[in-house]
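Before we start, here is the structure in question, set down as structure tokens.
Take a look at chain A:
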Amino acid sequence: MSLERRMLIRELKLIIARPGDIIKPMWFLVLVVSMVPLALVPDSDLLSDIGSAMIWVATLLALLLNTEHLFQSDFSDGVLEQWLFLNRPLAWLVGLKLIAHWLFHVLPLILITPIAGIMLSVPMEVLLALLVTLVIATPALTCFSGLGAALTLGSSRSGILGVLVMMPLFVPVVILAAGVLIRAMDGSDTLPLLALLGAFSVVAATLVPIAVSAAIRLNIGGSN
Partner candidate 1 sequence: MLEFQFASLAAFCEMAPHGVYVWPTYGLGLLVLGGLTLANVRQHRRAIRMIQRNLERE
Partner candidate 2 sequence: MGWRWFHQWGSPRWFYERAGRWQLVCGWLALTLLIMGSLWGLALAPVDYQQGNSYRIIYLHVPVAFLAQALYAAMAVCAVVLFVWKMKLADVAMQSIAVMGLAFTALSLISGAVWGKPTWGTYWVWDARLTSMLILAFLYLGVIGLRAAIQDPDQAGKACGILVLVGVVNLPIIKYSVEWWNTLHQPASLKLTEKPAMPASMWIPLLVNIVGYYIAAVYLILGSMRAIVLERERRSAWVRELVSRA
């Protein structure tokens, strides 16, 4: 069994052992979305207009909630140190970890957004566009929040600092996704924007793991 496969299976086992880690962000997402009509007015026309944007923001927050401690447990129990001694580039292992995180933590979150969409009476074709934007955009977001988590690994009282530091970099993703949703609402062509969004994700997924591995090396090298 290859190292890569063993790593993925380990991540999966960790999830099964602690299902709370994926349930809590989902819980948070649905809870935030159900606050929207309460804080606004339960007018379904208005809700369907702003609903997709609200779900996007809520998903972003839920995502940050579960990426905040992405490397923390691996750091404290010494797994990250072991990575340095494997005959694989660190950036590759980081990339695998990020892929596993996206598969087991982020994807489940995306899969419940249709429920949130129905709660906010988002029209079907917009809901579909929302799902597509989330699937395409979240790899980039996962990478950036992973970088935030890696940069703040060494400090014990960083709190949500990793998130705050990375948030500004989400701007292009949010703007492009909002562009797709607006076009989906008035029925025009969304493909060019989706392609741009995809390009952003691909570039982020290739380059950010290198920065993450530098940040991890820094924290491990700095502690001794």
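Quick note on the criterion: contacts are C-beta pairs under 8 Å (C-beta built on N, C-alpha and C of every residue); 3 or more make two chains touch, one makes a residue touch a chain; residues count from 1.
Basis for inclusion: all candidates are chains of the complex that A comes from, given by their letters.
These numbers were taken from a predicted model, which means no experiment stands behind them.
J.: Using the contact rule from the top, which of the candidates 1 or 2 touches chain A in this complex?
T.: For chain A, the touching partner among the candidates is 2.
J.: Okay, in this complex, where on chain A does candidate 2 touch?
T.: Touch residues, chain A against candidate 2: 147, 151-152, 154-155, 157-158, 161, 164-169, 171-172, 175-176, 178-179, 182, 200, 207-208, 211, 214-215, 218-219, 222.
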